[in-house]
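Only a single protein chain was left out; the remaining protein chains are all shown in position.
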Amino acid sequence: MVTVEFLGPIQKESLKLEIANLSELAKILQNDEEMQPWLENSAVAVNDMLVSSRDIELKDGDRVALLPPVCGG
Amino acid sequence: MVTVEFLGPIQKESLKLEIANLSELAKILQNDEEMQPWLENSAVAVNDMLVSSRDIELKDGDRVALLPPVCGG
Amino acid sequence: MLYLYDGALNVPQILKDWYEQEANSNYGAYIPFVGTVRSEDGIEGLSFDIYEPILNSWFEAWQKRAKERGAVIKMAHSRGDVMLHESSYIAAVFSPKRRVALEFIDEFVEDFKASAPIWKYDLKGGKRIYALDRSTAIKGSGILR
Partner (left out) sequence: MLYLYDGALNVPQILKDWYEQEANSNYGAYIPFVGTVRSEDGIEGLSFDIYEPILNSWFEAWQKRAKERGAVIKMAHSRGDVMLHESSYIAAVFSPKRRVALEFIDEFVEDFKASAPIWKYDLKGGKRIYALDRSTAIKGSGILR
């Protein structure tokens, strides 16, 4: 089971999914219309490390986070 | 009469001279051996304005200052 | 040396504490950057969400870069609401020499704006409105689209 969290302004409860990689996650989220704009502009972290490609294998217990555009300061 | 002041580390009493321009001042100071190194590296102000050329006429009451290399902070 | 506070920062106290912490470290330059909430577009204030695990690792990577140049970084940021003319952010560099400190504070603050996992909301008419137009997509965003 992989946990998917939506950070900051993304108003969505976290998910628990049986997925093996980020491409599977992408397919699931693309079916959620409200997520479309966030998929465009959000970064992705796996276990709190930012990743730059979908070719990431996921294993049981992994945590995925979506990070929308930031503005600290 | 023109007053000439030596600022910061230049150990020299100020002078009162009858000079009409900075070229005359240069000639006088070049005859002072202890002033040689300071003439190389000092800037010149007339009435507290830095000047970049010797072609400055001086009139009675003007104040000239020599400013050696600086290091604030 | 990353400090998170609920609400506005006590700027004089933080600047004093940091100065005193490094008083005997033989640094020649101390450059704090203080960010204060400006009155614009009729906002009453700003509000911030922070995702701490990634903020911590981002900060640690910068601290390591600073150390390689003989410098040290400190940072404070607010969580939640910060009203007009209050401050929400302080970053500071200490270094032996001024050039490193001047360059580092600029690089650090710019990367902070582009990368630190903090989200800003305008407080307006009692609502908390995500400041999307002033926000920056983190490098590598969009891989799930």
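Each chain carries a letter (A, B and C) given by its place in the written order, and its residues are counted from 1.
Note that contacts are C-beta pairs under 8 Å (C-beta built on N, C-alpha and C of every residue); 3 or more make two chains touch, one makes a residue touch a chain.
The model shown is predicted, which means the values in this text are computed figures rather than measured ones.
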{"item": "Touch partners, limited to displayed chains, of the chain removed from view", "value": "B, C"}
{"item": "Where the unshown chain meets subunit C, residue by residue", "value": "11-12, 15-16, 19-20, 23-24, 26-39, 85, 96, 98, 101-102, 105-106, 109, 113"}
{"item": "Those residues of subunit B which, in the complete complex, touch the missing chain", "value": "7-9, 22, 25-26, 29-30, 39-45, 48-54, 65-73"}
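Simple rule for what comes next: only the chains that are shown with their structure count from here on.
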{"item": "Per Cα centroids, the chain farthest from subunit C", "value": "B"}
{"item": "Whole-Å separation of chain centres (CA-atom averages), subunit A against subunit B", "value": "71"}
{"item": "Centre distance in Å when subunit A and subunit C are each reduced to the mean of their C-alpha atoms", "value": "25"}
{"item": "Numbers and ranges of subunit A residues touching at least 2 other chains", "value": "none"}
{"item": "For subunit C, residues contacting two or more additional chains", "value": "none"}
